[in-house]
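Got a structure here, written out as structure tokens. Questions coming.
Note that one protein chain is taken out, while the other chains of the complex remain in position.
So that you can tell them apart, the chains are marked A, B and C in the order they are listed, and the count of residues begins at 1 in each.
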């Protein structure tokens, strides 16, 4: 997989994924999930909206919960490096023929809204309110003790096209799955911030958000969360794990929020800042790419995802995901 | 579940489970599993037999691997408190009508051989060669870093009868599963040494050995073993886990040796030395007794076990184990 | 070190250490330490007394905090096996010339009060109120997530005499430190419940309680507690650790409660149920017996301890503890 020049010298500088807006149907129940169970910290809330951050984050929020009649995902947001990058981004997407608008978002500066090739709503900003650090306020730690948002994973009806789109704006592929029969890319993990991924795409009806992931330091955090969820009424929200992916070497747990949005809790990751960091290629027929060891994933994990507000779905032209049935 | 007087004042004093003899068909392959992969220490070996101990054990062996044409289990062995207990045991089993003989076993003193109600070969001894302690020889630690043998788990065609038999010789029930429809005991965990169990019984065609368990201190030992097995050719030997049982609160992993004998790696346990320690009762219909959280067990885990050398099988009169299918 | 017959066949059957009464000068501050910081669970409280248990314990209490004008230790309590053991114990101590009385203690049955050779107040009982198990109530876990009380450690002005006294009532030595110059026992670890110790004695002005220990499963529990204490105003209460003792292989932390009573948080332990379990002998000059690795202990750790209410101190005839100064 050759690295396009745009990955090394992108048209504008995306620093990292920043946050996601979930439109939720029962905000109190969502609060119980994200705050009381996962341990995210509330940074602002009113009857309509709750802003959350993880323990090492200094930016104001990494998740926004917004009350809505129908559950879906509002948008994915990314942080840019500097003010000129905002202008470059606006010019870039306009030239590409994507819709572009400037929107007001509380707690952050000027924000550009556009969408990707399949319609995923993307927002870009440079400045967000910075909060006092709470990394060493150990009395606040609870739940899974989440340290930071790590990545978004999405279903794409055409992963090759998604990879090209995100390559063009500087995302570099670190690992990918190829269907040897067709030569098509089945899934790809792409980063900006120097880890395995900020965004990932898997073949399937889309665009849909497969999951948002949070980083924790050790598998014991995940085991603590499982014990807590299993004994406080959240057992049906545990979907898959714990286990280790071959891809990314991640020790993982997948859980579902009250609207069935999927959250991954994730540890292990590796440094990918070298510009000549070679992507790892996996074969679609290799079951260890999905699960290095341990139980197979349930069907829901392969099939279910969150739709984006107002975005139409397209089916993939590729065959269905080969489910490794238990 | 009332505690019979024999549990408090048994006819002879069993200290703990001691060791198991596995009759194996490819002793080199078994060595690769138990020594190179699990990390048990060889204390004696020749072309026919390998003796193994875990890291904190001072006794000569907790597993004997013996070359055989057909794979099965030779016997289960238990340590008695003092020499008079051997005589009392011989008298007890003789009075009960069980077969009794004195056998010679290397590295240990006078040994009594008998069998339980369903024919499981049981051996009892008082003295075994004591070896230098290697608990702090950290350069020897590898694999899962097993600290000690913990328990035997068996299929019984009549768990109520097994519980009665082992109650009579001093084993106390710590947890059990009851079939509310029939009032029958479906499974029971019974101890001598002050933890959750030395022996356990589950309803099923038997007698068969479901597994032998080793104790490790943290889930991370188990995750290390999974990573090792998954990348050194042992992935098909991983059967179930990691997960947590509701029963016993154990964090577990089940693996299969080259002859398909099942080994559990186990952490968490709790102290049960109080004579008024109340057993915990679980309902057969409660899925969390099997798996507090996480993936369901594969069918093999419910159905497969190791036969004892020369012992006939009986079917259980109870309905089949309710498999919680994935 | 030969094992006296009384260890194998004691005059009465002590099951395990049970609880300690601390007489505290600021009960609210003590509550903040034991409940809000360590994470022990309140089982009963009023303005004068707080009863606490650890997470896996079914007995009503392992620590009693009692309001007092002067901080000291009320007594150490032990659980006996059965009612006849209470009578045997009363007869035994009476015959030995120790003071014997029957006292009323809430939440437990008939209680015998006596003292050891140096005056340490000892209490014995058979029955204590049993509470619902909370081992799997993971939402209650906090602080260091203490699982159970593990042992008492005491300064003795004559360790050889203390060992003889406790040998006589069935405590078995698992490890000990000998002063090669004098042949005297400098320190000894002695158990009833099948681990490294229920009680330990170290040479020094006594009798004084050096510490009470709680068992946790992994070093990460201890690191979590250190982070919490260091950032919630308890940093001066951290005395020593984390580190590993050569003796007992314990990973340890020593902290001080508001009255300077010392609490050890402890993980690692090993099974000692074999009646022929050989004690490990350490040389007083071996610095690794104290600290297998890591920083030396502060002077306070060698010198300070809690006095028992109304008990006179005696100096040891042996030279002062050789402090391995940093």
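As a convention for this text, a contact is a pair of C-beta atoms (placed from the backbone, for glycine too) under 8 Å apart; a residue touches a chain by one contact, two chains touch by 3 or more.
Every value quoted in this text rests on a predicted model; they were computed, and no experiment measured them.
Touch with the chain that is not drawn comes from one residue among A:120, A:292 or A:307, which is A:292.
Among the residues B:70, B:94 or B:137, only B:137 touches the chain that is left out of the figure. Of the listed residues A:67, A:96 or A:148, the one in contact with the hidden chain in the full complex is A:148. The chain not shown here is touched by just one of C:8, C:180, C:235 or C:260, and that residue is C:235. Only one of A:8, A:95 or A:317 touches the chain withheld from this view, namely A:8. Checked against the full complex, the one of C:6, C:98 or C:288 touching the unshown chain is C:288.
Seen across the whole complex, the unshown chain contacts chain B at 136-139, 218, 220, 224, 227-228, 230-232. Hidden from this view is one chain, which touches chain C at 218-220, 223, 226-227, 229-231, 235, 238, 240-242, 244, 251, 288, 292-296, 298, 326.
By the touch rule set out above, chain A reaches the unshown chain at residues 8, 15-16, 56, 58-59, 79, 81-82, 127, 130, 133, 135-136, 147-148, 193-194, 217-218, 246, 249, 267-268, 270-271, 273-278, 280, 292.
Keep this in mind: only the chains that are shown with their structure count from here on.
With centres computed from CA atoms alone, B is the chain lying nearest the middle of all the protein shown.
Using CA-based centroids throughout, the chain positioned farthest away from chain C is A.
Centres computed as Cα averages put chain A at a distance of 44 Å from chain B. Rounded to whole angstrom units, the spacing between the C-alpha centres of chain A and chain C is 50.
The distance from the centre of chain B to the centre of chain C, each centre being the mean of the chain's C-alpha atoms, comes to 32 Å.
Multi-chain contact residues of chain B (touching two or more other chains) are listed as 218, 292.
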